[in-house]
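This structure is in structure tokens; I'll ask about it shortly.
Of the protein chains in this complex, all but one are displayed in their positions.
Order of writing sets the labels: A, B, C, D and E. Residues in every chain begin at 1.
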């Protein structure tokens, strides 16, 4: 890997990204066909954090945050910084000085597979941030990686300029050219879910609302009374 | 495993279950003789969540929540849904639509070894829920497992109708026919602890309150001054 | 290991310890030369917890908290109890009765590599506590370990009387005789960071504030436009 | 939990247990309907270990192997000792002295969720043993748990006298009264697999041997050439 | 995700892939600029396994191996099957029947982020296989994923037709169009290492062979005698 900074990637449309942010991570993930999540290990630094922006990507070396410094320069308002490492590291790559700088540049959030520190300050400032760990462990500035090259987190590839949406449920990435299509699918899904919610609140069963009775029968699900089942269990020992 | 739904299991007495809920998980676990916990990996979705109900159990296949749909139909007011899988999965089996349905049916809480999603909504609605993870990852509805058969979580077997109590300290299960006995033991323990608390607040030592001095002597605990100990350490290198 | 209680270790100066507490864990860790952390697995029981005190150390056997009882007696106002085990255990060694006793003795906090229970009560009482897990699992009182001998957590050795500072970012230990020197280094660092913060808030880049441009050039970081990079990637397949 | 030793449980038939042993863990698990495994964390101490016996169960306290001493006395030829703990522990509960004693009593194997030590000696003696870890860490003998009460490992409940079969693929438990039925199902499965193996060795496809073409069509699986797919991907960005 | 099977992807040159296989995983990883590894969790089923082939990729759903059946049909001699899942699963997706079928088709190896079973048989047959776990747990065949679409494992993206090389050190992927360039870099590196090996065997120091003395000086490494260092440590307490 030669150190490189890619400049000026095209970004997903800001309005569409904002609209995706209002849909939330779980809905987008479902609307994309149940893909797009960046795994189950990224958690918000403070509960209730929400962000939707266009990805600036940084691939750092373990225990070395110099590449984050390079990446900050490439951000513009509406971006969301996404950081990972060439081999696993939960060191505290990013603290309050960085989030202060990012906020001053109009960056809307931060997602990292590393650790984060100064979390009390970041929480107080309500800067939206997601990480794999909280960790005071500092890093060096001795080696450089890549900025704005595609990176892969949790099986999902993130390209610079993709839409990244994050909330309490995790983080999802929508490829730049699919944002319109995914937003439309979200809106359809939200409408369907709204109807289901009303039905459930009135006591209807999801087996009926989702027309699952046929499948249940086809799968041969057997209904048996507790008395009969307990008797059988006693006989089987 | 053939798919089966067991109907109409007897439930532990609602009043006793509620009384157990007021005792809390740690006290019940101690009163049962230090057993009954469902391991150390189940955490509340929101801090302060508390629930006590009668178990409806669901054993799902990995990545497939159809069995949860089957289980919901078997719940009645005062129940608490307990979900696990045939092999480990932290996918997001359950979201806000499910908890809305459960709340509408009078179900008092949810415990699952899987992931949960829509946690911002569930937190807002203050529906008590415990899980191994928060995860937006969706599931399919293609295979059916078992409802209201005994399941094992963290070394504890949960039968349908057992009392399940959950709070910030974790989740405990009290077998249906032992609830009276356990409640009585809790009350004795609570009284003893109340006295100890008063003593500690006035500066008494737990070594004295618990009569541990004899044991300490019997175990040959040696008291040595820091100066002597530091000197010995220097000599030992 | 023979059971032993070391009495009367010298403590770090209370005023210096308090001043270190105002600096925070991340700053102290950096000021010490990026060492001193007790690993990345110790988390506060409640967000916002902060404590700075002089260490009383306890080395317990797995599943057995008798040594904690021995350690409490050795505490004095301004101390912070640090607990670990001879082999890994996340059982709930410490609950609200212990923290009530510690608070009554003027102990300022608790750090343990084990589990903690009664966390709702401890949170309500705002007693500062850090642990590897929350766990209702109870322990026995059958074997004794060591009190006020050096222990090692996360690669850092803690001697009795050392300064231990803990906050949302984790836990750090400052050797007793180095507290003055570390505090001075913290103050210098805080001043530098304050200036950087102001610069960042006005849009300056950390590459400039930290004079990193030369290093970036020396490392051969290449800047390339997105169009050129995307074309090269297509050619490489 | 009061310390108790249950004596003289009925055992599964030795001949049927031996026949199950020849079927192997994966086949038995499938024949039981894909249940019965003791999780995915138990590994053989030496590759190629195989054992099939009737369970003597031991539930120990963490870091304390006294209950194993109690359990050894309850073993008889053909038994297999199954050990777990009330809370997780990977201490080295069992070493070569124990396996020497077990071998002398005709015990055919050992399965434990704890650690094992003296593994070079155990390997040399070819005593079949499965554990969660290898660990030299010793234990105390201060508290007693339960022998020959049901225990749960990895979601499966093991009763004393059940058939336990272990090999390189893991460990499976067959309830005592179901051994005949499971053995019959194994034999049917083995026959089917033998036919499939022959077909595969001659180049037939599992899609055909298992009649999966219809399901594939029903699920709407689309076949697309690499050229068309690559073009679409380029268009999507 | 719609179920799709991509047919006929171009493959990396068989001769170059074989030559890469002779270089080994660590050398290739270094020659690529320290990238290309599929993480640190994939281990060979039997020690000494080695394989180099062209990737056929399969993305399965959790607990469901139907997509593996679809993928087998797409393999040709010289291929290596690479399997992962949409959410983490260590179920035993693949056993000896599959490896028998793969061997019959001339497939040279198997890499999967899931579990593998029948490992005694696979070891006996010396079929090269890497997995995250050994696990007897069976799977269903109810849902279909993707075959021969790009997948990401451990931060590396694998395209169908890429060269995949695996040995005791792990698994590395070389993009199809970069195989010549990487092979050439490997050969240069191997030559350099051969010289270094000779020097080391004769007692030369890597500090000299790699010309590191200048860097060491520049970093300000201080040399101090043990006596002086021990004295300082005593003074610091």
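As a working rule, a residue touches a chain if its C-beta (ideal position, glycine included) is under 8 Å from a C-beta of that chain, and two chains touch if they have at least 3 such contacts.
What you see is a predicted model, and the numbers here were worked out from it, not measured in a lab.
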Here the chain that is not shown touches A, B, C, D, E
If I consider the whole complex, including the chain that's not displayed, which of D:21, D:36, D:53 or D:92 touches that chain? D:92
Using the definition of touch stated at the top, determine which of D:49, D:70 or D:152 touches the missing chain. D:70
Hidden partner chain, residues of chain D it touches: 2-10, 46, 66, 69-70, 72-73, 90, 92, 95-98, 100-101, 104-105, 115, 117-120, 123, 133-138, 141, 143-144, 148-149, 160
For chain B, which residues reach the chain that was dropped from this view? 159, 175-178, 235-237
Considering the whole complex rather than only what is displayed, give the residues of chain E touching the chain that is not shown. 24-26, 29-30, 34, 37, 40, 43, 47-48, 167-170, 172, 193, 196-197, 200-203, 205-207, 210, 212, 215-216, 219-227, 229
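Please note the rule applied: only the chains that are shown with their structure count from here on.
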Among all the other chains, which ones are in touch with both chain B and chain C? A, D, E
Reference chain B; chain at largest CA-centroid distance: E
List the interface residue numbers of chain C and of chain E, divide the shared ones by all numbers used, and answer same when the ratio is over half, different when under half. same
Could you tell me the distance, in whole angstrom, between the mean C-alpha positions of chain A and chain B? 29
Within chain E, the set of residues that touch 2 or more other chains is 2, 86-88, 90, 135, 137, 142-143
